[in-house]
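Here the structure comes first, spelled out in structure tokens, and everything after it is commentary.
All protein chains but one are shown at their positions in the complex.
Moving on, here comes chain A:
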Amino acid sequence: MTINRRIFLGTAAAATMAAPMVMGASHGRPRVVVIGGGAGGATAARYVAKDSKGEIDVTLVEPTRSYYTCFFSNLYIGGFRELSSIAHSYGTLASEYGINVVHDWAVGIDRDAKTVSLAGGDTLPYDRLILSPGIDFVEGAVPGWDISQQGRMPHAYKAGSQTELLKAQIEAMPEGGVFAMVAPPNPYRCPPGPYERVSMVAHKLREENPTAKILIVDPKQNFSKQALFEEGWAKHYGGMIERIGPDFGGENVSVDPMAMTVTIDGAVENVDACNVIPAQKAGRICELAGITEGNWAPVVPQTMQSRMDENIHVLGDATNQGDMPKSGFSANSQAKVAAMAVRGALTDSRVFPAKFSNTCWSLIDTEDGVKVGATYEATDEKIAKVDGFISDTGEDEDLRRQTFEESLGWYAGITSDMFG
């Protein structure tokens, strides 16, 4: 049984597992292991450590030393932020909150033994496991593209070097060249993300390469904040952006990264830069843990526990939870609910009813910010939307500037809520 459930990411990892070493067991204290130091995981680790005041031993497993936020990575492409300004390290979580930060990959989860195995060979025991690994891409989603092609046709949907590469490719476009985006089907990380990105690319091209064109190939009939983006595109970038929806072949697309072509319903287009954002699924570790159903990990809304294992909580993009969009704000909100539930289960701290909220800001052009948001509650079936709002078309410049400034405040707020 144990052996069946112990699943490995690869043979190299399996080999190093031959002599497992158990570490991090501070005797007596309940142990929480968090996998993934992003919007969900970093927040959860920080809140469990902070609020349990040393009663719980917290280990955070995250392979990278610098986390680049996807949020505001589009603003980097547009030239509104430096790349270094969206990078965050884990130093404060370790030094001020006493979190044991382990820079490694989790490669297996033994749910019976309640241990996590790491690529480096170590094994971490847990009383509760929190998984917030974000997304991976569905293989074969865009014919002609796989992850080995991300150097020629970047996804830039995990921020950092991919984002840098995409920006460099846009800068290298010939005068009057074509930038193409293959947009993802629902559900995916950050519903307005691709369209904010198009806005930022358009902003950049308007300054640097004004005769260039942007082509969006989109399998979806509609998209997030559509009226706001389309109004903004017409106002700021008239004629530069063309979107091909499903009625015109947007769902029948393939790419050839070597030839730099995109084929839409049989018609071959030559492109100069191409951003492929494939269909998505929960970070692979969820699948390896056997807690997915379809592409995502279903959770119990009140506590964010996996529906398949009460000792595992899953957060953020990887989950199937109901009405919340896959956003950093949502992951952060869910993390606090999970942290409370975990503390309640492992210590005698009080447990309150779950509350969730989300707001997503997007930038259309300089100081032209818009937002959409909602609040949510836990029902037995799902996280259900309670109330919401969205910016209006035709808002005046002051309000749009204020909305943009607010997004700067939010960025500062959420990153200090994640990293201390």
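The rule is simple: a residue touches a chain if its C-beta (ideal position, glycine included) is under 8 Å from a C-beta of that chain, and two chains touch if they have at least 3 such contacts; residues count from 1.
Here, contacts and distances are computed from a predicted model.
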Review point. Going by UniProt, what is the name of the one chain that was not included in the view, given "Sulfide dehydrogenase (Flavocytochrome c), cytochrome c subunit", "Tryptophan synthase alpha chain", "Fe-S cluster assembly ATPase SufC" or "Amino acid ABC transporter permease"?
Key: "Sulfide dehydrogenase (Flavocytochrome c), cytochrome c subunit"
Check your understanding: Among A:127, A:231 or A:417, which residue is in touch with the absent chain?
Key -> A:417
Study note, to complete from the structure: Only one of A:92, A:254, A:366 or A:402 touches the unshown chain, namely A:402
Point to revise | Residue among A:79, A:125, A:245 or A:388 touching the omitted chain | key: A:388
Review point. Residues on chain A that touch the omitted chain in the whole complex?
Key: 47, 51, 329, 332-333, 336, 340, 350, 352, 355, 357, 359, 371, 373-375, 386-389, 398-399, 401-402, 405-410, 412-414, 416-417
